[in-house]
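Omission of a single protein chain aside, the complex is shown with its protein chains in their original locations.
Labels A and B are assigned to the chains in the order they are written; within every chain, residues are numbered from 1.
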Amino acid sequence: MSLVQPAAAPEAISPLREAWIVYRRNRPAMFGTLLLAVIVAFVLYGTFLYAGDPYEIVWAPQTPPGTEASVPLGTDYLGRDMLRGLLKGGGPTLSVGAAAAIITLLIGVSLGGIAGYFGGWLDDLLMRVTEFFQVLPALLFAMVVITLFSPSPITTAIAIGVVLWPQTARLTRAEFLKIRELEYVTAARSIGARNGRIMWRVILPNALPPLIVSATLTVGVAVLFQAGLSFLGLDDPNTMSWGLMIGTNRQYVLDAWWPVTLPGVAIFLTVFAVSLVGDGLNDAFNPKLRER
Amino acid sequence: MTDGALLDVQGLSVRFAMPRRSPFGERLHLEAVRDVSFSLRPGRTLGLVGESGSGKTTTAMAAIRLKPAHAGAVLFEGIDLLGLDAEEMRQRRRHLQVIFQDPYSSLNPRQRVGAIVREPLDLMVADEPASRRDDRVRELFGLVGLRLDQMALFPHQFSGGQRQRISIARALATRPRLIVCDEPVSALDVAIQAQILNLLRRLQESHGLSYLFISHDLGVVQFICDDIAVMYLGQIVEHADRPALFSRPRHPYTAALLAAAPSLARRKSAGYVREAVVRGDPPSPVNIPHGCAFASRCPHTQPRCREERPLLRADAGGAVACHYPLG
Partner (left out) sequence: MAGPLLSIRDLKVEFATRNGPVTALDGISLDLMPGETLGVVGESGCGKSITALAAMGLIPDPPGRVAGGSILFDGEDITHADAARLRSLRGTEISMIFQEPMTSLNPVFTAGDQIAEAIMLHQKAGRAEAGRMAVELLRTVGIPEPERRARSYPHELSGGMRQRVMIAMAISCRPRVLIADEPTTALDVTVQAQIFDLMRDIQQEFGVAIMLISHDMGAIAEMADQVAVMYAGRVVETGSADAILDDPLHPYTRALIGCIPVLGKAAGLEGRMPPLAEIPGIVPPLHLLGRGCAFADRCPLAFDRCRAERPVLEGRPHRVACFAAEMEAA
C-alpha cells in the first residue's frame, strides 16, 4: 500500500516533462548545465571574438598569464598564444568526446538491445564478443586503431567509441532483459506489433533514462581518453586540442605551470559539468527519488 | 474435438528449460502445463482456476501464442494457431485479445492513453481510414466509462481501476471474439473490482464476447464464469459448469479451495473451525510426483493415489481427475 496516493493532475504531464521539472529543481545539475553551456559557448563563438592561428608564434616563450595584454593567458614553450589554443582546441576536444559517445551508444544499444531482446544463442554470442572487447587493454587497443589508420579527429572518435561500447551494450542488454518481461511488452505483441517495433518503439524509450545518463558520463570519459591519447602523441598533431596542448608542454611543466594547467582545468571543468548533468539526469529519471 | 467451439485446446503442454547444473549435465525441464484440454463455446466464459504455480496463466498464454507451447493443438474457429507462421498469427491476433493482471505494468508508461487504445487499430486494421479509427477510439473511451478529455493523459495519472478500463478499451479495439482475462481484478480494491467485473459482464452481453477468465478467487469466478476448470500443478483436475462445481465439488482439491475461500458466513463469534484443511504447499513443478500430484496434501489419499496418475474422465456432466471422487 502506498502511503499517499498522488492526485491525478488534470493536465497531461509526460514522464519526460516530469523529469525536467525535477531536474530544474536540482541545483548542482543546473549549475553543471550552465557551466557546460558557458564552455560550449566559448568554444563555439570564442574564436570569432579572439581570432588567430593557435600554431603561430606571437610572443616570447613561456610568458606568464596576465603579464602581457596581447596574450592574456600567456604563451607556451614556443611562444604560442594559450588563449587561442584553448578556444581553438575546445572544438575538437568536445566534438570528439560527443562523437565518441554517440558511436558508443550506436554500437552498444544495437548489440545490447538485440542480445537482451532475443536471448538464447544470439545473446550468448554477442555477450562473448562484448566480453572480448572488454578484456582488451583499452588504451592499447585505441592506440592500435589509431596507428592502423591515419590520426585525425574522426579516427580518434572511432577508436574511443570502439573501446567504450561494451559497457553501454551490457547496460542496454540488462534493461532490455528486464523490460521485455513486463506486461506492456506482451500487450504490444498481443495487439500485433512486430519485433522491430517492440524493440525500438516500446522497449527502447523505456530503457532510455539509464542510457542517457550513461551517455553523458561517456562524453566525460571520452574527453579524458582523448586527452590521454594526445598526451601520448597519438592524436593528429595538426588539430589543436586540449590534450595536445598538455602533451606538447609536459616536458616544460617545471619551468612554466600554465601551459599544462590551463588546458587541464578546461578538461576538468568540462568533465565536471558533464558529470553533474549526468547525475542530475539520473535523479530526474529515477522515480524513487521523484516523490520528494 | 468439440462441435461449435470457438477455442478448442487439445493436449497442450508447456515446458521451460532449466539452467544446466554442469555443461555436460542433462537439461531438466519444468513441466508448467501438462496435457491440458478444454473448449470454450462462443459467448460463454470459461474460468481457469488455481493457485500460484498451477499453470493457469501459462496455459492461456500458450494457447494464444504469447508463450511457446511444447505440444498440443489450439483450434481457434477451426484453425490450429500453433501451426500458423508468425505473420499469419499476427494477422489473427485482432480476434483474440488480452486483459492483463497488473494495471501498473500492462500499459506503456511513455504512451498517452489515447495512443495506447489506438495502437491495435493502427497495427491491425490500418486499411480503415484514420478518421474511422479516431471515432472508434472515442467510442471505446465511452464504452469503458472514461472521459474523452483524458485521452491525452499518461498511464501514471490514472488510478488502478481506471488503468484497467484503459486496458479493456485496448483489448476491445479490434472487435475481438475472444478475450483472455488474466486475473483482471486481483490487483484492485473490492469496490473497484465490482465496477470492473460488472463492466466486463456488460461488455460480454453487448458485444457477444467469449472470455477465458483466469483467477485464483473463487468468489470472482463464481460471479463471472459459466464453466470452470480447476488446475493443480499444470493439469486440470476438475472441469464442470458453475452450479455443479460450487454445489457438488468432485475433486478433493476443489473442495479444499472452496473450504479455504473467505466467506462472510464463517464467523469467529460462531466458533467457526475449518474442517480438513489441506496441509503444506504444492510440490515443485520441476519434480512432479509419480502418482496424483495432489496426493501429498489430500485428506483422502489411498495407496493407489501415490502410484497411479488419475486421468481426467467424464463424470456426471463434468470431468474429474481423481481415483476416488467425492460424493
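Note that a residue touches a chain if its C-beta (ideal position, glycine included) is under 8 Å from a C-beta of that chain, and two chains touch if they have at least 3 such contacts.
Please read all numbers here as calculations on a predicted model, not as lab measurements.
Among B:Leu96, B:Ile116, B:Val220 or B:Ile236, the one in contact with the hidden chain is B:Val220.
Remark: the omitted chain is touched by one listed residue; of B:Leu28, B:Leu143 or B:Ala194 this is B:Ala194.
Of the options B:Asp35, B:Glu51, B:Asp122 or B:Asp315, the residue whose C-beta touches the omitted chain is B:Glu51. Of the candidate positions B:Ser22, B:Ser131 or B:Ser247, contact with the unshown chain belongs to B:Ser247.
Interface residues of chain B facing the missing partner chain: 51-52, 159, 161-162, 189-195, 197-198, 201, 216-220, 222-224, 242-243, 246-247, 256-269, 272, 274, 277-281, 297.
Quick note on the criterion: only the chains that are shown with their structure count from here on.
Here the spacing of chain A and chain B, counted between their Cα centres, is 48 Å. Contacts from chain A toward chain B in the complex involve residues 5, 8-9, 12-15, 182-184, 186-194, 197, 202, 205-206. Across the complex, chain A is touched by residues 61, 64, 66, 90-91, 93-94, 96-98, 100-102, 105-110, 112, 119-120, 123-124, 152-154, 156-159, 167, 170, 173-174 of chain B.
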